[in-house]
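Just one protein chain is left out here, and the rest sit where they should.
And then chain A:
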Amino acid sequence: MNKLMLATATTALMTGAAWAQDPITEVKIGIELGFTGPLESIVPAMAAGAELAIAEVNTAGTLLGGATVTTARADSTCTDAGAASAAAEGLVTGEMVDAIMGADCSGVTSAILQNVARPNGIVMISPSATSPALSDAEDDGLFFRTAPSDARQGVVMTDVLMDREITNVALTYTNNDYGKGLADAFQAAFEAAGGTVTISAAHEDGKGDYSSEVAALAAAGGDVLVVAGYTDQGGKGIIQNALDTGAFDTFVLPDGMVGQQLVDDIGEGLTGSFGQFPGTDSAGAETFQAMATEAGFDGTGAFAGESYDAAALIMLAMEAAGSNESAVFKDHVMDVANAPGTEIFPGELAKAIELLKAGEDIDYVGATAVELIGNGESAGNYREIEIRDGAIETVGYR
């Protein structure tokens, strides 16, 4: 009897091995973002962006020959590396996810990559981690991001300032991996171009009172104030306080600081301030916003488009590889993201799956004109903006 069972089991195992192409019925994607913590106000739109892409694929129902994509959400907290790693561990070992869309903040993203994704061999695509440090992080080919590194943004911001002949600036940054990374990248690029940074001072988010930070910045002086922070956090507090006290009247706004809410909140005082954020004149962005509005969330929200793209890339790479195994499809992420191939815009995921099935190449453009370079990070297209009459106006693209 025992022998019979053993034989049956062996046969079953062997058949399993021979028929590795067993139809995959379920694909699970973990969405790990900072649902609580400093980014809790922009994360809902990001999660909605990712889930929009997943819903689109499910409606088509053709992924990997008819698999359903399910999701599991987890909280990255944005700040607590321990909690973020534990949550990711839960996704991988508890929810058995095939890939992770996330995380959001650079610090926790790096922690999850090293503590969970690499040991378990799980692909993760971050929509918003922009710290330059992640470019050379050990990742076993598992980590990608649809957001550009801030090293690139530092250079773009320097160009913007130099074109306006501003060479003397004060700099404040939010005290985390994102802020510090961007501030250092910018300072290096700006000083190399012959500019002077009078002071580079950190500020903490989530405080409300920024009088002492502004006092320090005002004492150091400068023609403009570069604020590498967040629109609904310290960045806004600093700008409001600097305007009220007359410390600065023009501000340079990098990606985390560009948002209509900021312009509405601050009002007249922000007129003449300028900056840049990832963006393209590609048609994908508008299509995505229309889709988002229809789905009932704000598609202009920071990193909502990148989140859609991150989730879409995971699924398309799976389709290209014909497998939901991270070890297999990780090598296909770059292929589907870049040329050659048919360009894929938001809302065309079903078409992309069909093309991949037919063995054709695709070039995923998506909501944010994704082009992955280096170790798998977005090349970075930036939209230069200026605040005029209470609106964010595009000056050009860099």
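Here is the rule we use: a residue touches a chain if its C-beta (ideal position, glycine included) is under 8 Å from a C-beta of that chain, and two chains touch if they have at least 3 such contacts; residues count from 1.
Everything below uses one rule, namely that contacts and distances are computed from a predicted model.
Q: Which one, "Autoinducer 2 import system permease protein LsrD", "4Fe-4S dicluster domain-containing protein", "Sarcosine oxidase subunit alpha" or "Amino acid/amide ABC transporter membrane protein 1, HAAT family", is the UniProt name for the chain you do not see?
A: "Amino acid/amide ABC transporter membrane protein 1, HAAT family"
Q: Looking at A:Glu26, A:Asp163 or A:Asp244, which makes contact with the chain not pictured?
A: Checking the options A:Glu26, A:Asp163 or A:Asp244, the one contacting the hidden chain is A:Asp244.
Q: Among A:Arg118, A:Arg145 or A:Lys236, single out the residue that touches the unshown chain.
A: Of these options, the touching residue for the absent chain is A:Lys236.
Q: Any idea which of A:Gly66, A:Gly94 or A:Gly206 touches the chain not displayed?
A: Among A:Gly66, A:Gly94 or A:Gly206, only A:Gly206 touches the chain that is not shown.
Q: Residues of chain A in contact with the chain that isn't shown?
A: Missing-chain contacts on chain A: residues 37-38, 40-41, 175, 199, 201-204, 206-209, 211-216, 218-221, 232-233, 236-237, 240-241, 244-247, 261, 265.
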